[in-house]
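Sending over a structure as structure tokens; questions will come in a sec.
Here the complex is missing a single protein chain, while all its other protein chains stay put.
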């Protein structure tokens, strides 16, 4: 049985998600069985469309989906989107992979994507609101079972 | 000896504390010995009253206690309290347990509450400022001894 890295990705900030995906791709490339458990703001990365609309979403859920779009902010110096825009420009200039590329690489390398059912329930998201790459939708119990078995656990 | 989950709860944000308590209750329910080590903003959850007043608190400590009330903000989109208010409404609508209920459940399930002495010293809080549910007040050394022995360690 190979060793495991399991990341809870709670954040939906560009800088933190980049950190998560750089760790996940590197881990998977070096033989660690890697899973990202997307919860709360982290779910934004798994949404198919900007404002994920689901049948039967109440006003509050619509609002939360409106606020948490796929346009990821920075955890610091967001400056109404200027920060992330500048960050992406710098990344391009120094030849770093953008988040979208890292996400594609992660999948090619076998990183598992798991969406938190509790957060999905809160946000009013169902399977069809999420990108097809999502492997599974599970709750905290399944996460814990995996984490117990993992050499490295991180909450990002 | 049963396996352990130990969470450092540094954050006092509603969204992050919810994540911590959902993990803690689920872990405890599934047989993991679970401890939450409350530090810095996380201490707000353990305060007996809104503005914990202690004898001999200096001006700065009074201010920090004033700023960090039990009215937990969101880590994103707090919008002067509108975010958390909306969040609680949505949680109610979809049938999720509120933080207060999760905290009660956590105690029934045997989750241990430990307050960080260093943070308490900084905030000017003593035992009588904290809710009776607090099991212990310890420092970083005691946390590390516990964490060394835990299968899962998270910093939230």
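Brief remarks on what is shown
For reference, chains read A and B in written order, and residue numbers begin at 1 within each chain.
Basically, a contact is a pair of C-beta atoms (placed from the backbone, for glycine too) under 8 Å apart; a residue touches a chain by one contact, two chains touch by 3 or more.
A quick note: this is a predicted structure, and the numbers were derived from the prediction, not measured.
Touch with the chain omitted from the figure is made, among B:31, B:60, B:81 or B:110, by B:60.
For the chain missing from the display, the contacting residue among A:27, A:120 or A:137 is A:27, taking the whole complex into account.
Hidden from this view is one chain, which touches chain A at 3, 5, 15-16, 19, 22-23, 26-27, 29-30, 32, 75-77, 83, 86-87, 89-91, 93-94, 96, 151-156.
Residues of chain B in contact with the chain left out of this view: 8, 10, 12, 39-41, 58, 60-61, 63-64, 67-68, 73, 118, 121-122, 124, 139-141, 143-145, 147-148, 150, 153-155.
FYI, only the chains that are shown with their structure count from here on.
Taking the mean of the C-alpha atoms as each chain's centre, chain A and chain B sit 25 Å apart.
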